[in-house]
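A protein chain is absent from this complex, but the other protein chains hold their places.
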Amino acid sequence: MSKMTVKLFASLMEYLPVNSTKSHGFDYKITDSTTVGYLIDDLKLPRNVIHIVLLNGVYLDAETRDETVLSEGDTLGFWPPVAGG
Amino acid sequence: MQMSLVIDANKCTGCLQCEMACSYEGEGVFNPTKSRIKIFPFHEEGIFVPYTCTQCDEAWCMHACPVEAIVLNKTTGAKEIVNDLCVGCKVCTIACPFGTVNYNADSGKVIKCDLCGGDPECAKACPTDAITYQDANWTGYDKMKDYAAKAMPAK
Amino acid sequence: MSWTKKVLRINLTKGTCTPEPLNMEWVEQFLGQRGLATKYLTEEVPPTTDALSPENTMYMITGPLTGTMASTAGRYSVVTKSPLTGAVACSNSGGFFGNEMKCAGWDMIILEGKSPMPVYISINDDKAEILPADEIWGKSVWETDEWLHAKHQDPQLRIAAIGVPGEKGVLYAAIINDLHRAAGRSGVGTVMGSKNVKAIALRGSKGVTVNDPKAFFETTTAAKKILAENAVTGEGLPALGTQVLMNVINEMGAQPAHNYKDSVFAGASKISGEAMLEPRESDGKPNLTRNAGCFACTISCGRISTIDPQHFSIQNKDDLHHSYHANSGGLEYEAAWALGSDTGVDDLDALTYAQFVCNEQGLDPISLGSTIAAAMEMFEEGVITTKDTGGIELNFGNAKAMIECTELVAKAEGFGLELGQGSARFCAKHGRPELSMTVRGQEFPAYDPRGIQGMGLGYATSNRGACHLRGYTVASEVLGIPIKTDPLETEGKAGLQIAFQNATAVFDSVGICVFTSFAWSLEDVAPQLDAACEGDWTPERLGEIGERIWNLERLYNEAAGVGASADKLPPRMTTEPATTGPAAGKVSGLATMLPEYYAERGWSPEGGVTAETKTRLGL
Partner (left out) sequence: MKHLIIGAGPSGVVAAEHIRKFDKSASITIIGDEPEAPYSRMAIPYHLIGNIKEEGTHLRHTAGHFDNLNIKIINDRVTKINSKNKSVELTSGGSESYDKLLIASGSRPVSPPIPGIGQPGVHSCWTLEDARAIAALAKPGAKVIQIGAGFIACIILEALARRDVELTVVEMEDRMVPRMMDSIAGNMIKDWCVHKKIDVFTNGQVSEIKKVDGDHTFKVSVKTPNGITELDADLVITATGVRPCTDFLEGSDLIIDDGIIVDKNMQTNVADIFAAGDVAQGKDFCTGEYTVQAIQPTAAEHGLIAAQNMVGAERAECGGTINMNVLDTMGLISCSFGLWQGVEGGESCQLVEKDKWRYLNLQFDGDVLIGATAIGHTQHVGVMRGLIQAEITLGPWKDKLLNNPLQLMSAYLACTQSAEIKS
């Protein structure tokens, strides 16, 4: 088992596991074949709300998102649709 | 079924959409100064309070009118100004303990909320549901009445 | 017809207030607000004019939708020649001032000349007066607001004012209306101060009408529905404000930190929109009290915040305005990054305090924060010392130092007066011009051009100097609006920037907020305009107007000497690769994008507006 970091932002913060410090992310255990899609389902994140997914800061396209396999030390961030300026 | 305007100040963002909707419906112009509903900002408390006639049962304005120019709309419960009859004496403006009947110097008559005949524009325009028009039986109507009672104890 | 077709021309030298008709022919070509006032500027103020001389003129102007029920339709712009950049300045503000101007019966207020003594302008419908301001000269915006409300005894008076920095020549002074809405950038407040005008107090009772009320209600209602149902404008912005971006931009490695040396800031999450919602220890309340809307705004991204009552910034300061201990206009992302990550400060309350100071005194927090950050870098390199700073230990991450600098600029005293000249002049003075993160003398906003390539091109070509609001390709490159593009790629960015620049010029000329563009396209704007005022406003025509406005601004800048020669980024962006995050190893590809940009604009390879383009656009 190896570990990576999951960060949930904005309205997705309500899906944070109990006791995790808010926007600083939490550890998530993965196997060699854990995909982003698996993680989304495991954490019960609402797919219709997820808009921006950054894997180590790089945007994951919606098409390839589910199949992307996670690696040790990765950081995965989720956002609903947001914008500012 | 009686409906009433229910105001939740905690949802108001102070955008004045209600004032514009009201002034357009009532006076044909986007002009907050001619609105029958007003937003009062409390800057340091960080709150905005929408305020208009509660169509109270006591209807001080209606009873004080010397020429029967304020009448009850039995369908909506609104107390409505009959413009053709209003002489502009302003007695209702001092009689209403909520201060929601106001003199309009341009027309020489008074204006107040009439619930737009049962389809209040302010509620439709409010983007945050701070103003809603709801079935009086299960909304804050009682709260409004409490408030009316608080501001005007039983005689 | 939503225009009043009337302009109030105030000649401060002569002391006259004269009504004149709005030039409706120019309306056909340039719409309103940003476009129309720029046309007035180009016709009336020679491009080589000294921005702080009486010969410069300032235009406060509404758009055709300002004052109506269309969502966000309370905007006005201040157009003038900028003292910071020497280019055209156009700063846009919300609040309740623009609609009040329209309600008073004026589309535009023109301030020309210079008053021999401090004055303020009082406008009550048709009645306009130039009145003495001796008692408020030297006071803050908030004090001025209170004084004017008390003097006129009218709680509904709408006021736009400058603080001390605007009076004393700080080059990035803002005009603040309604206590905390700002016409913020390019020193428009400095121009107002140079004319000896402290404030404009407005009261209007006339109201605004529209050409086709039925169509107007239908189309604006439909457009509001689009905003409400859009996840960004209906949910994200109301809940977290612009500050929602802090974590996004940081995670993707485009968060400028330490004067753009770094593009990731370790303390970002502590000063983010999310952090503003977390209850603090001292009183159990979060920084954010609620969201608030400008006039007619159905998005309501405005932040109403309080400073932690235990925070050092507000302890034992008897002279602080009472609003520092109450709710007031809180942090926006652009202020948070500039005062925060760029200076290395991760103290949310320190930033909120500095934001309050900027509101109270009328300062652009972007230019302020950026200039402080540049000074910090020079301090750490030993270029300047405590001798220069007046004793301030100006290291990155020093919240107290950031606050002291902010206060000094707000008072325009000592070292503050030097910082008040902006980063370009400050760095040049100390022999390190390359450390100034500016274009045309205006400080960068919050997106590292090495990590978001389109923005680099945007900064370099922005007509008002570095700016995010001229062509916000972040929407596409980061947020996927309207389509997702790769932020690290330069290909296609020229066309993307041009599309954003032209469309934004239209949004800025209508009287609505540019944030509606997260959900609206010109297809949504055109029918609202069409119902509000006569004319045939199609999306195609609006697109052309946008391009015309952009080229008009460019022509003015060319003649002012800040055209193509100023289309460049600081060397750090083009020669020092980013060190962390996805952009590590990357520099800005401006050199690749710029020729494409010129070509797609129909300009010469040197970046000049060609005769063909001028003819095509009727310029």
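When the chains are written out, they are named A, B and C in that same order, and each has its own residue count from 1.
The rule is short, and it goes like this: a residue touches a chain if its C-beta (ideal position, glycine included) is under 8 Å from a C-beta of that chain, and two chains touch if they have at least 3 such contacts.
Keep in mind the model is a prediction, meaning the values are calculated, not measured.
Looking at the complex as a whole, the chain kept out of the display touches B, C. Residue in contact with the omitted chain (choice from B:L16, B:C96 or B:I131): B:C96.
Touching the omitted chain from chain B are residues 9-10, 38, 40, 42, 44-45, 47, 49, 51, 60, 63-64, 66-68, 85, 87-91, 93-103, 105, 108, 147, 150-155. Within chain C, the residues in touch with the undisplayed chain are 150, 153, 155, 326.
Throughout what follows, only the chains that are shown with their structure count from here on.
Averaged C-alpha coordinates put the centre of chain B at 38 Å from the centre of chain C.
The distance from the centre of chain A to the centre of chain B, with each centre set as the mean of the Cα atoms, comes to 49 Å.
Looking at the complex, you find that chain C touches chain B at residues 67-69, 71, 96, 103, 156, 179, 204-210, 213, 224, 228, 238, 289-298, 300, 302, 304, 306, 322-323, 326-328. Contacts from chain C toward chain A in the complex involve residues 230-232, 235-237, 239-245, 247-248, 251-253, 269, 272-275, 278, 301, 333-334, 468-469, 472, 474-475, 478-481, 484, 486-487, 514-515, 518, 581-582. On the chain B side of its complex with chain C, the touching residues are 13-17, 20-21, 23-24, 27-34, 43-48, 125, 127-128.
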